[in-house]
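Each remark here refers to the structure printed beneath this line.
A protein chain is absent from this complex, but the other protein chains hold their places.
Read from first to last, the chains carry the letters A, B and C; within each, the first residue is number 1.
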Amino acid sequence: MSAVTAPPAVDLPAEPRVNYLNSTYGLKSWLLTRDHKRIALLYLASVTVFFFLGGLFAVLIRLELLTPAGDLVQSETYNKLFTMHGVVMVFFFLIPAIPAVLGNFLIPMMIGAKDLAFPRLNLLSWYIYVGGGLFTLWSIVHGGVDTGWTFYTPYSTTYSNSHVIVTAVGIFITGFSSILTGLNFIVTIHTMRAPGLTWFRLPLFVWSHYATSLIMVLGTPVIAVTILMVGVERLFHLGIFDPRLGGDPILFQHLFWFYSHPAVYIMVLPAMGVVSELVTTFSRKNIFGYKFVAFSSMAIAVLSFLVWGHHMFVSGQSVYAGLIFSILSFLVAIPSAVKVFNWTATMYKGSISYRTPMLYAFGFIGLFTIGGLTGMFLAAIGLDVHVHDTYFIVAHFHYIMVGGTIMAYMGGIHYWWPKISGKLYPEGWARFSALVIFVGFNLTFFPQFILGYLGMPRRYHAYPEEFQVLNVMSSAGASILGVGYVVPLIYLIWSMRYGKAASANPWGSTGLEWDTPSPPPTENFAVTPVVTGDPYQYSPEEVEVVG
Amino acid sequence: MADTAASAAPTGHAGSRDLQHHFDSMEQQRDASSLGMWVFLVTEILFFGGLFLAYTVYRSRYPLAFAEASRHLDITLGTFNTAVLIISSLTMALAVYSAALGRRKAIILFLLATMALGGTFLGVKAVEYTHKFHDHLVPGAGFRFPGPDARPAEIFFSLYFTMTGLHAAHMIIGIGLLTVLVLQARKGRYGPGYYTPVEVSGLYWHFVDIVWIFLFPLLYLIGRHLH
Amino acid sequence: MRETFPLFPQEASTLAPRVDALYFYLIAVTIFFSLLIALSILYFAIKYRRRSESELPHGVEGSLKLEIAWSVIPLLITFSFFIWGASIFFAMNRPPSDAIEISVVAKQWMWKFQHADGQREINELHVPLGQAVKLTMASEDVIHSFYVPAFRMKRDVLPGKVATYWFEATRPGRYHLFCAEYCGTKHSGMIGWVEVMDPVDFQSWLAGGTGSESLASAGAKLFAQHACNTCHRPDSLARGPNLEGLFGKKVQLQDGRTIVADESYIRESIVMPNAKTVAGFQPIMPTFQGLISEEGLLQLVAYVKSLSKAAPSPEGVAPPLSKSRGQTPQGSAPASVQEPPRSEAKK
Partner (left out) sequence: MSQHVVPPRVYFAVFAALIVLTATTTAVSFLDLGPWNTVVALGIAFLKATLVVLFFMHVKYSPRLTQIVIAGGLFWLAILLALTLSDFMTRGWLPILR
C-alpha cells in the first residue's frame, strides 16, 4: 500500500468538494447509475429492508415459542413464518449483504481501479436482486410458502399447497444477481489492479471476496437448476424427484446442499475479510501470517464444496458416503481455525483501540469460535445422528450467521461509514448497541444448544412443557437483540445529516481506500495510485518514505 | 494475461471510441470481456451439470428402462440436428474470423447463416416434441408407455424434456444475441480494432453446441444396441 | 414425572452413554479452545491497549512453526473426533441379528406400529427392556424422521424406501417420540411415546393385545391372495425367482449388476418389479403399486424375510407360519431389571 506516516491532522474540506454523492442529483441519476459506490448504496438500502423484514418474522417466531402450546398463530402460519424467515434472511440478506454492499463499494478502491470491470452488469445485478425480491414479497403478501427454506421434496413438489413456485422463481432470479456479482469481482480482481499491486499485496478483504466470488460462481448455478427441476416437476409433472415414479428425494438433497453448504461460506468468508481489516487497523499492526490467512480463504472456497453430505447423515445416505463427508467436514474446519489463531496473534504487541468496529471484531472472533467448534459436534457423524434437525443445529448456524456474519457486517459498516457517508457515527451510542447486541445474542442462542441436546426438534410449532423455561430465555434474548439492531439504524441515519465531517483517514489505516477523500470522488482517485509496499505496513521500520 | 494494467495509451486505431472509461487499454478491456464470458460459461457448465447428475443417477438405477425409453426417440432427426449444430459452429467461427478482418458483408452473411441453422435446429426439435405429444410420451396424466417399466420411462422423458427444453431456451437466447450482432455489424461497428462482442457471442454459441454434443449420445444413442 | 426443568436428556439405550461420552469430550475441547482464544484476546487487549494516538508498535514477523502447529494439532484433534464418531455410527447401523422386528408406517402426522405378532399401535410403542428392537420403517407420503431423544437415535423415513432403526432400551419408562424431518402442517403434532417395559410385563401386554395374526402370517395371506405363488414357487420351472433364503443374499441382475436383497429391494420389486429384474428371468411381473397398502408391503417383506429364516439356517428359529402368540420369535430369556445393560456387541 502506498506509504503512510502517522495519521495526518484532520483536514476538513474547506469548500464543498464534488464527490460521488453530490456529483449528480435526481432519482434517475441513482436508478441508472453505473458508479459502483452508488450501486453499493442501492444494495445497502434494499438489504436493510429485507434484514428488518426477516427480523420481524424472527420476532413472531420467538413470541410463538414463549408457550409450549401453539396459541399465538396457527401451525400453518407458523410454518410459513419460519420458512420466510429462512428464505428472506439467507437469500436476501446474508448472501448479498457484505459482498454487494461493502464489496461493491470497496474492491475497486482497494485495488486502485476507477470501477468494477462491468459497471452495467453491476447495475443489472441490483435490478435482478430487487426483481427476485419482488417475487418473494408477492408470495409473502399472498400467504407465503410453508416448505422450510430447504424446499425438501416430495413435500415441496407434491404435498405443499402454498406459493412454492412464486418463491422459487424469486430465489432463482436472485441467484443470478449473486452470479453476476461474483463474476464481476473475479474479472475485476484479475484484470484491473493498479500498477505494482501484485496478488500478495492485495488487502485480505479482497482475497476473501475473491474466494467468495469463486463459490458464488461455482455453486449458485446448481441451486438454480435444482429449483428449476422442482418448478418443472410441480408445474408440468415432469417427475424427476417423484418417489411414486421411482424418483429419489435424496437426489434433491444432494443437489440442494451442493450449493447450500458452500452458501454458508459465501456468508461467512466476506465477514472474515472484514475482520482481517478491522483487526489490523485497530491493532495498528501487520496481519500475522498474511499468506496463511489469504490461502485459508482459498482453501475454504475449495473444501466447502466437498462436505455437503453432513446435512444428510440420517437421511438414508449410504454409511460409507457418510464417513467420507464426515472426514472432509473436519478438513474444512482447519482453515477457519488458522484464521482465528492468526487474528489473535496479530493483536500480540499491537496498539489495540476499543473503537466500535474493534468491539464488533472481538464479538465476531469470540462467537465465531464457538460457532465453528460446535460445527465439530455435527461433523462427528455418531453425534450428529442425535442432534440433527434439533435446536442444537439452529444454535450452531445462528452463532456463525448472526454471531459471525452480522457482527462483522455491523463492524464493517461502522468502520467504512466515514468513507461511505463522509460523516462520523456517534461513538457512545455505537459502543452501547454493540454490547446490547452481544448480550442479547448470547441470551437468545446459548439456551438453544441445551434445548437441542435435550432433543427439541426444529420447526416445531408446539413443544413439550419441559422445554419452556429455555425457550422463554431465548425469546427474552431475542427482544434484547431486536433493540440492539434498531439503535444503529437510527443513529447511522441521524449521522448522515448531523454527524461530524470525517477526514480522509479517521482511523489512521493504511488501506488504499483511505488515501482518497471521504466521501470519494466518482472516479475514486485523481491519478491511479502506484503500490510499492505490503498492505498493512504500520510499524516504523516497515514504512519507507515514498516521494 | 496482463497481470498489471497495460500502459495507458489505447492500442488500435478504432479503440479510443469503443474504450470504456474505466479501462486503461483496449487489450485490458478485451481480456476482461473474454474472461467474463468464460467464467459465465463455467456457471453454465454447472447449470447443466445438475441435470447431467440426475441423468447419471437414474440411468445407473434403471438402465434397461432408460434404454427402452430412448429407443422411442427418432435417431435420424437427432443425428441430423447434431450435424446442423456443427455446421452452425463452423459458420459462427467464420463470422468471428470475418469480424477480425473487418469484412462487413461476410460478418452479416455468416451470422445470418448461423441464425438460420439455429432456427432449423429449433424447428426439428418442435417436430420431435409434437411426435412425443402424439405418442403420449409427454410426462403427466396423459403419459402412456407400452411395456413393463412405464414409470422409470416417465422419469427418462421428464429428464429429456427438461434437458432439451433448457438447451432450446439457450439456443433462443443465442439467436437473440446474434440478431443484435447483425444489426451492429450493418452499422460497421466491428473491425480488427474492436470485435469483442462477436468473439464473446461466438464463445456462447459454441458452448451451446457442446452441450448438444453431450446431450445427443446420452439421450438418443444409449439403447440402440439392445434389440 | 421428571423434574420440570431438565438440562440433560435421559440415557435410555445402549448407545446413549457412548454418544454422551463423545459429547462431553467435544464440549471439553470446545471450552478449552474458546477460553484459549478469549483469554488471550482479553490479555492482549488490556496489555497492549492503545496509550496514545501516535503510538506505532513494532511489526511482528509471522512464524512458520506456529502456523504449522495450529494447523496440524487441530487436524489431529479432529481426527480423534472422526474415529470416535464413526465407530458409534457403525454401531448405529448394525442391528444385532436377534433383534425383535416391529414394522412402522409413517403417515402425515401419525406413527402406525405393528408388532411381529400382529399387535397394532398408533403413536404409542411398547418395547421390552434389555432386548434389541429393530424397526422396519416406510412412509406413505413425505419424508418423516423417527427420533427418540432418550435413545440418541434418529433415522429419516423415506417414501419408496424401507429404513431400518434399532435400539436396545436400558431403562424402563416413557420416552418422547418426535418426527424430526419437517413434514407439513402438523409436523409438531406427529409425536408420541415409547414405553419401555419389563420383559415380563411386556409379554403379558403382548398377550393381552387384540392383534390378529403375526406380521409374517399376514404377509403369507397377502402372498396367497395376490396369487404371487403362481410364479414364485420353489420348483425349477417357476417363472419368478425363488424367494426362500433370498433375504440378505447377493442377487445377480439381468443388466449385470449384483445387489444385496435387503428390505428396500424386496419392497421395490413388489411396487416396481422391472427396476431390478433377476438374471435369467423375463420382466413379466405386473406392478402392485396402489393395490397393496404400505402396511401390506411391510407384511410381505416380513413374510419373505421369514422364508429365509425358515430355510435351514443355523439359528433354528421356530417356523414363522405357526401362530406363536405367547412366545416372541426369538424366545430370548427374560432379562431381569438389575442386570447391567448387555454390551451391544452381543453377536
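Methods note: a contact is a pair of C-beta atoms (placed from the backbone, for glycine too) under 8 Å apart; a residue touches a chain by one contact, two chains touch by 3 or more.
These numbers come from a predicted model, not from an experiment.
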item	value
Contact list for the unshown chain, restricted to visible chains	A, B, C
Given A:V59, A:L124, A:L306 or A:M473, the one touching the chain that is not displayed	A:L306
Option touching the unshown chain, where A:A69, A:I324 or A:L435 are the choices	A:I324
Identified contact with the non-displayed chain, of A:V222, A:L238, A:L443 or A:V531	A:V222
Hidden partner chain, residues of subunit A it touches	190, 218, 222, 250-251, 254-255, 258, 305-306, 308-309, 312, 317-321, 324-325
Touch list for subunit B against the chain that is not drawn	1, 30-31, 33-35, 38-39, 41-42, 45-46, 49-50, 52-53, 56-57, 60-61, 75, 79, 82-83, 86-87, 89-90, 92-94, 97, 100-101, 196, 199, 202-203, 206-207, 209-210, 213-214, 216-218, 221-222, 224-226
For subunit C, residues in touch with the removed chain	93-97, 247-248, 256, 259-260, 262, 308-309, 313, 347
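Keep this in mind: only the chains that are shown with their structure count from here on.
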item	value
Steps needed, at minimum, to go from subunit B to subunit C via contacts	1
Per Cα centroids, the chain farthest from subunit B	C
Geometric centre distance via CA averages, subunit C-subunit B, whole Å	47
Rounded Å distance, subunit A centre to subunit C centre (Cα mean)	37
Per-residue overlap in subunit A, given as positions that touch at least 2 other chains	244, 246-248
Residues of subunit C engaged with two or more neighbouring chains	272, 275, 289
Residue numbers on subunit C that touch subunit A, as the complex places them	2, 4-9, 18-19, 22-23, 26, 29-30, 33-34, 37-38, 40-41, 44-45, 48-51, 53-60, 62-63, 66-67, 70-71, 74-75, 78-79, 81-82, 84-93, 108, 141-143, 145, 147, 149-150, 152-156, 158-161, 163, 176, 178-189, 191, 272, 275, 289
Residue ranges of subunit A in contact with subunit C within the complex	6-7, 70, 75-76, 79, 146-148, 150, 152, 154-155, 158-160, 243-244, 246-250, 283-286, 288-292, 313-316, 319, 322-323, 326-327, 330-331, 333-334, 337-338, 340-342, 344-345, 347-354, 362, 365-366, 369-370, 373-374, 376-377, 379-386, 388-390, 450, 453-455, 457-466, 469, 508, 537-542
Residue ranges of subunit A touching subunit B (in the complex, touch as defined)	113-119, 121, 179, 183-184, 186-188, 190-198, 217-222, 224-226, 228-229, 232-233, 236-240, 242, 244-248, 251, 254-255, 523, 528
